[in-house]
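All protein chains but one are shown at their positions in the complex.
Order of writing sets the labels: A and B. Residues in every chain begin at 1.
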Amino acid sequence: MAIEMEDVEHVAKLARLKFTHEEMKKLKRELDAVLEHARVIESIETEGVPPTSHAIPLVNVYREDVCEPSLERDEVIKCAPWAGEQGFMVPKII
Amino acid sequence: MEFETVIGLEIHIELNTSSKMFCGCSTEFGGEPNARACPVCLGHPGVLPVVNRGAVESAIMLALALNCKISERSIFHRKNYFYPDMPKNYQISQYDVPLSVDGWFDIDMGEYERRVGIVRVHLEEDTGKSIHVGESGRIHGAEYSLEDFNRAGIPLAEIVTRPDIRSPEESSVFLQNLRDIAVYLGISDCKMEEGSLRCDANISISVDGKEGTKVEIKNMNSFRSLRRALSFEEERQRGVLNAGREVKQETRHFDEVGGETHSLRSKEEAFDYRYFPEPDLVPLEPDKEWTNDLRAKIPELPQEKRKRYESALLLPKEISSVLVGDRALAEYFERALTEGQDPVELGKWVSGELLALLRQESIPVEECRVEPSGLANLIKLVSEKVISGKMAKDVLREAFDSGERPEEIVKEGGLFQISDENELVGVVDDVIKENPMAVSDFKSGKEQALKFLMGKVMKKTRGKASPEEATRILTERLENQA
Partner (left out) sequence: MKEEILGKKAIEIADMIKKREVSASEVTGLFLERIEKLEPELGSFITVCAESAREKAKEIDKKIDSGEKVGRFAGVPIAVKDVLCTKGIRTTCASKILENFVPVYDATVIERISEASMIVIGKTNMDEFAMGSSTENSFFGPTKNPWDKERVPGGSSGGSAAAMAAGEAPWAIGSDTGGSIRQPASLCGIVGLKPTYGLVSRYGLVAFASSLDQVGPMTGNVADCAAMLEVIAGHDRRDSTSIPAQRNEYLEGLTGDLKGMKVGIVSELSGDGIDEGVLRCFRLTCEILESLGVICEEVSLPNFEYALSSYYIIAPAEASSNLARYDGVRYGFRARDNADSVWEMYEETRTGGFGQEVKRRIMLGTFALSAGYYEQYYGKAQKIRTLILRDFEKAFERFDILVSPTSPTVAFRIGEKVDDPLKMYLSDICTIPVNLAGIPAMSIPCGLDDGLPVGFQLMGPALSESLILNVSFALEEEIGFDAKPQTFRA
């Protein structure tokens, strides 16, 4: 089962990336190759095997509810490509 | 065809912890934009979240209050989608292994009770805020937007109900009850106008018991707009069905001005959140001891309190509702109650005279200068007929303004009520003597004249005559004259 062109387009949209049609076709081939390799894992019996998201099992790591100083405002916005005195500016949302 | 409205609510409550969910920034409301942000809540490269213990405690308490089971192990997921108010373009939230599940809550609708199932109470982080700059000030027609991340990362408890609600009114009552609980628990201010309580709804109409198509309603910013939006939507969907058409599954936006819901279409919407376990956090495994401690910290909740007020203290519903509706007011009432006065009388005064004064001056009850014991003493003076109810109102006002104790004001002002028969008879006789016209009016059957004469009696005693006693004596003397 190869990945569909539609999937590639949907994924590009989700990832907020833009590709030309040629690039899409190339990507599809590359993703196919990697996924083809990954498909070997599909056939492996994992019934009853729990997933591991952390190799080192820690639980209950908390910080106390205590305030720490925030950044100075000019530090907050100094890295921004576009910012006014009030904050970050972005082109219109809709 | 038999229609039934089916509603489920999804509620977000901003928790009033001191610091944010995953960083040490303050959660205080308002202030300069982006003044409460740090690399963590701004999603700078390389930062990591650490869970705020206080937020977990608040959410556990809320879950327990809603009769939920606390999960032995819960984890955080990432909910991935792009939006400019999201610093990381994913929200750390809980997904299929939430903090708590399977609760319920009964709402009292007067004639009936409704049990609303709670699917889950979970924790997540809030987003920032987009300020749309342009003529309209709204998202449509804005020229650009400003992003303020003060709110980004504030802890949220999300409550999801089962679709057990059957009317807009029930929705509103449920939400108010939930708000009362959160306020009683002290975990949130729950101010809809400040956005610390937010509610989305799923509404569908089942036809002859057959499940309908769910429509999601957003942007309901007050209890009133929740009711209005759902009523509008209920009517709209019924209309669609009556016309033989189908309800479309969609998200609709409530427009406060027009009182209508509108289809929220955005070509940018792509509902594929790609949830996966947040690798930067480790599981929460609250132990029994911790949850038991938190359970013990839960105060008497509004519903139980109302029941107790009505059945044990015999307060009428109107009074108990007012008292219970405001945790601080109820606390005031209960402190006054320890002085041993009649609960109903006390309840009347707290929910009536006192509350009116507080509202008039916009003073929170916590800052009221009349001590609960002072109010109780004042009521004691009334019940012992030392002063009249009318005098008590004046005394309360003075105590409220000056901060002096009511009993002191009564004592110093010599404001004792005259109930002494001999003293009153003298005054009444003088009044009869001085007002022959009124007396003859009374005799010719004009009831008005009695009030006029009573006024004179009150004036002569500078308001200190016991109204009941004076009326009795006056009537007696007038009738004896005849």
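The rule is simple: contacts are C-beta pairs under 8 Å (C-beta built on N, C-alpha and C of every residue); 3 or more make two chains touch, one makes a residue touch a chain.
The shown structure was predicted, so the numbers you read here are calculated from the model rather than taken from an experiment.
Engineer: Which residue, B:281, B:355 or B:399, contacts the hidden chain when the whole complex is considered?
Structural biologist: Only one listed residue reaches the unshown chain, and that is B:281.
Engineer: Please give every residue of subunit B in contact with the chain that is not shown.
Structural biologist: Touching the missing chain: residues 39, 42-51, 78, 80, 82, 84, 87-90, 145, 147, 268, 272, 274-276, 279-282.
Engineer: Extract the touching residues of subunit A with respect to the undisplayed chain.
Structural biologist: Contact residues on subunit A toward the absent chain are 3, 7-8, 10-12, 14-19, 27, 30-31, 33-35, 37-42, 44, 46, 49-56, 58, 61, 63, 71, 75, 78-82, 88-94.
We take it that only the chains that are shown with their structure count from here on.
Engineer: Please report how many Å separate the Cα centroid of subunit A from that of subunit B, as a whole number.
Structural biologist: Centre separation, subunit A to subunit B: 41 Å.
Engineer: Can you name the residues of subunit A that touch subunit B in the complex?
Structural biologist: Per the stated touch rule, the residues are 10, 13-14, 16, 53-54, 57-71, 73, 76-77, 79, 84, 86-94.
Engineer: Which of the residues in subunit B come into contact with subunit A in the complex?
Structural biologist: My answer: residues 17-19, 23-26, 32-39, 42, 44, 50-56, 73, 75, 80, 82, 84, 130-132, 134, 139-140, 142-149, 266, 268, 270, 272, 274, 277, 279, 281-286.
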